[in-house]
Every structure is written in C-alpha cells, then in structure tokens.
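Handing you a structure now.
Of the protein chains in this complex, all but one are displayed in their positions.
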C-alpha cells in the first residue's frame, strides 16, 4: 500500500464511526481527510478549536477570507448555521464534553489508551496546542494513524514511551490494517484489512492484541 | 434633619468622589440616588451587575423595555455606547478590578473596613446577590449610610456584629454627619456637617474616631 | 438539530426530583411560559438553581408558590417573601451563593472545569466549609461546579439549529446555564431559518440546545 492508500483507508473507516448530528473536531493532517468521507445521509457539525462551529470546505481560489481559517491556519469556510466564539468558549465546548468525537493522529498509542502525539524530546517540540484539551474533553477519542513508523516500527505499543498528550483517554484506534478498541491493557481487533491475517497484524503490533469473537473484515474504499 | 434630607446630603457628597471616566456600580436604595448628583463636567459609566454598561435614567412612562432593567428589576435605559453581556462577564468585570468605584448601603460598617449589609440572622435573609463580589472586586468601596439606626443606635462600629458582606474592603464611609476614611481600626473624620461638632459626632459613633488635621466642613446641597 | 416542541411538550421532559437550572434575573430573561406550565403541571421535589426566586407569583416565584421546589441554590431571595417564609418554616432548603460565584460555578459545570478560586466571600459565612487557598498573598475560596439535569432558558431569537441571540439585560444567566445541563430547553420569541443569524452575533451555539419552544405559539 502507498502512504496515500493507507491514509484513505484510515480516513474513510473513521468517517463511518460518525453519527448524524455529531459535533466533531478533526486534528491537523490525516484526521482532516475524514471530512471527505462522511457517509451519505449523515450530517455532522465540525468544530474548529480556533473559534467556530460549522467548519466547511476550502473556499474557491480567490474567495479566501483571512478571518476564516482552520486550526492549521488554512483558509476554510463557515457553513450556514455556523457560530463563532472566542478561545475561552471554544475550549469550554471541548473540555466540557460538548464535542462528541475527536480524531487525532499519533506518534504512539498504547493498550491503555494513552496517546503521545505532541513531542519528541530533543527533536520536535511543537507544543500541544489544543490536543491535550481535545483528548481529555471529547466524549469519544479516535486515533487515526499508520500502523507502523516509516521505518516499520510499531506505533501501537504496550506502553507509550514518548511524553503523553493524555492518559487513558483513547477509545478507538484505526490503522490501515485494522480497527482496535482499547480495553484495559489490551487492544481488541474489531475489524481487519481483508488481505492480512490476525497473525500478520500481531507481528507489527507491540501492544497485547486479541481478535474480537465477532471479528470482521474492513470495508475498503472502492 | 429628615430622612430625605440625610439621604440627599449623603448621595450628593458621594457623587463628588467620582472622577471623569470612572466605571461605577451603585447599590440599590440610597446609593442609586448618587446618579442624580454627578458634578457638571464629570462623566461616569454606570455598570449594572445584571449585565450591561451604560446604565441610563428611567425611561419616560410608556417607554419601558422589559428586557432593560437595573439590578433592582426596575425599568431603566441603556445610553449610546453601552454594552450588554452575560452574568459571567458582568462579574468578571466586577471581580477583576474593572469597576473603579462601588457605592453600597450598610447595616453596620466598622473601623477595620468590614461591612455587614446582607442579613440579620433570624429576621432578614435576602441573600448577598452581587454585593459580596462588588465589595471584594471594586477598586474603591464607598459606604453610604445614615449615621445611626432608626432607634438612634450607632451603625459605625468598633467591630461588625452581623454576618459580613466582606472583610476589610471598605475605603470610605459617608453619612449625613461626616466623611470617614477607614484606617486600620480607626475612622478618620475628613469632613463634618457644619452644624455638628466633632464631639457631637463622636457620641453617636461606636468606632474609634479621630479628626483629620485638615478637617473641613462638608459642602451641603443648596 | 433541536426539536421544536410546544410549551407543554417541552415541560413534560421535567420530572419530579430533577435538578433544574432556570435563567433570568427576576422576571427579566426568565422563560416565564415554561415556568408557568411547570408550576401548573404539579412536579415536586425539584432542586432549583437560579439567580433569585422572582417575585411572589411571577417568574420562578410560581414554582415556589406551587410547592415544586425542596432545595434552592440562588444568590438572592429578598424579592419574594414566600421564599423566605418557606425557608424559615423548614419547607425549603436554601443555599445562598454570591452572584458572581454562582455564574462561575455554573460555567465550570459547563466547561469541564473542576472549580475556581474566588476572593469573594473570604472572611464571611459564605466561606464556611470551603477550602481556602492563598495565592500571591491573597486568599481565595475553592468553589465547585454546578450542573443540572435540565436547563430552562429564555432567548430572543433562535435559528432552526438552536443558535441563540439574547436581548439586552435578558441575557444574564442564560448562556452559562445553556452549557451546564444534560437537557437544554430554550423558550424563544422567534425562530428563524438557518443562515439568517450572522455567525458572529450568535451568543449560544446551537449544539448546546436540545429543545426549542416559542413563548407565544404560532404555526410551525
């Protein structure tokens, strides 16, 4: 699989986790792609942590409004019915449990639901931005990540080694190889890529992993 | 002096404490009268703790707007340049030191700047409303009160006996007999009613009291 | 999207024993039609969180007179003598909270905060039973969050997504209460189509609102 194919599998699968009416916050990068795969008949409301609800697609070239950007600073739009607010209210929404689902990337995620996504000591210290609040505050936390690093090392670990974004808050992990529920020190494989066996997935997964009795194949994008 | 004459002396004298541009919150009752005696050339901005700045006079009969009331629930107006907000921001303004002067009535006030204004156990328990926040938060706290109770008992005490509104926050006490600065266990008489001697005032004052070296006569309303 | 219900349908969601927040400062900005219907319906054992108890027979006062409330959390009850009488009789348990503290405690409940430190009430009976902290030489009380099962609030205009705009001093406690309850019912004067409210002018985002009801019923 190419990186792009992996990303599409992950984004499309996560989109199927969303329910009609959900308030959703998507992290920067891969999570942003989820917006392109919302199933028909499902309407969700995207929250942008820099201060609005009703985040819409990028504007046509030339229609950019410098006062309307997403959390990555890119030009976006606000859909009819959207609402703007300041950072205090934005994070009251996030921390107060008013966001139904957040989707974030990961450097590491573990079998206890710990997530490391914001720094590599001595190497990369961008800051946590809004991620710590999102992971603590959202009702459901979904991590979307490639199954392994570029060097092929596992990212689904027994215990995170990098500094955490939040402790024990992740509910679901979606990679190109499968969908995993976090269950107290073990990752339960709910769905798997049809081309891979459970054992093939286990080899590239450091976390203790068990296949759910009702294990299914992921429905891949056409 | 009649009660009304006393109230006018007090309200008019307190009005002279205000400076141009001050943000002022007036309590219910006597303090509200201060608004009628603002000296010419001085413009102050009145804050209404139920949620706006730019409190104006009562509307003409028939022009009442049920959505524009003061903290006593009476119809008022909002002047041009006023701004409305919710209770959280209103008390952020009050508690955060953004109100320059608050004027409140008193059941008792003492030589340490303690104020009791909100309850008489077993008798009157209306609740503190916004008074505790105002006394703690305003930069300058002025108490306006008749010098004695209806029975002629002192209200300016050595130590308050009723439950406090706030401890050691009062800066200035204005009665019909004088203007007193609170000074660590003593009330310093800065100005006195021209018809009374210091000793006459001392007799109806329980708090330790000293006349300021530069003691002056109050300028009474014409 | 919130449901648009009639006043009786909306009020049917309140059960005896619920903790209910009600917006308004006396009758200004109070959802008086929701309150009147609730008083009429005969619920009981409510815990009520509101700034005050209105006046006797109006605003939240209707619920006091209807014997619907057994516990009250408020900043001021002086405008309704019935509340004071019931408190002295022991029929009503009252927790008095400074008004700014009440707003912050409700805000904490809605914002996922575990509490705030306020200087208000230090050295008074409002400090009884509370933890005191000294930060940079100043004393503060730890005040804890308030939440409710249901909030009854009042706005001026709503759009069909539940976005709300309040008018003048009728805003007061309504925006913080809209964040701090499991179910939020907003009584509004007018419901407009999606897109008619400028996103910058919305004071309460529609995601907080579960039910919209009109002060005066009109055809939907």
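So that you can tell them apart, the chains are marked A, B and C in the order they are listed, and the count of residues begins at 1 in each.
Keep in mind that, in the parts below, a contact is a pair of C-beta atoms (placed from the backbone, for glycine too) under 8 Å apart; a residue touches a chain by one contact, two chains touch by 3 or more.
All values derive from a computational prediction rather than experimental measurement.
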Per the touch definition above, residue among A:46, A:85, A:180 or A:196 touching the missing chain: A:85
Hidden partner interface residues of chain A, rising order: 48-52, 65-69, 71, 73, 78, 84-88, 90-92, 94-95, 114, 124-133, 136-137, 163-168
Residues in chain B touching the chain absent from view: 21, 23, 45, 52-54, 78, 80-85, 91-98, 136-137
Residues of chain C (touch criterion as defined above) contacting the omitted chain: 104, 108, 112-119, 133, 135, 138, 140, 142, 144, 165-168, 171, 199-201
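The definition used in the following text is that only the chains that are shown with their structure count from here on.
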Contact graph of the chains (line, ring, star, complete, other): line
Per-chain Cα centre nearest the global Cα centre, belonging to chain: C
Computed distance of Cα centres, chain B from chain A, in Å: 56
Of all residues in chain C, the ones touching two or more other chains: 107
Of all residues in chain B, the ones touching two or more other chains: none
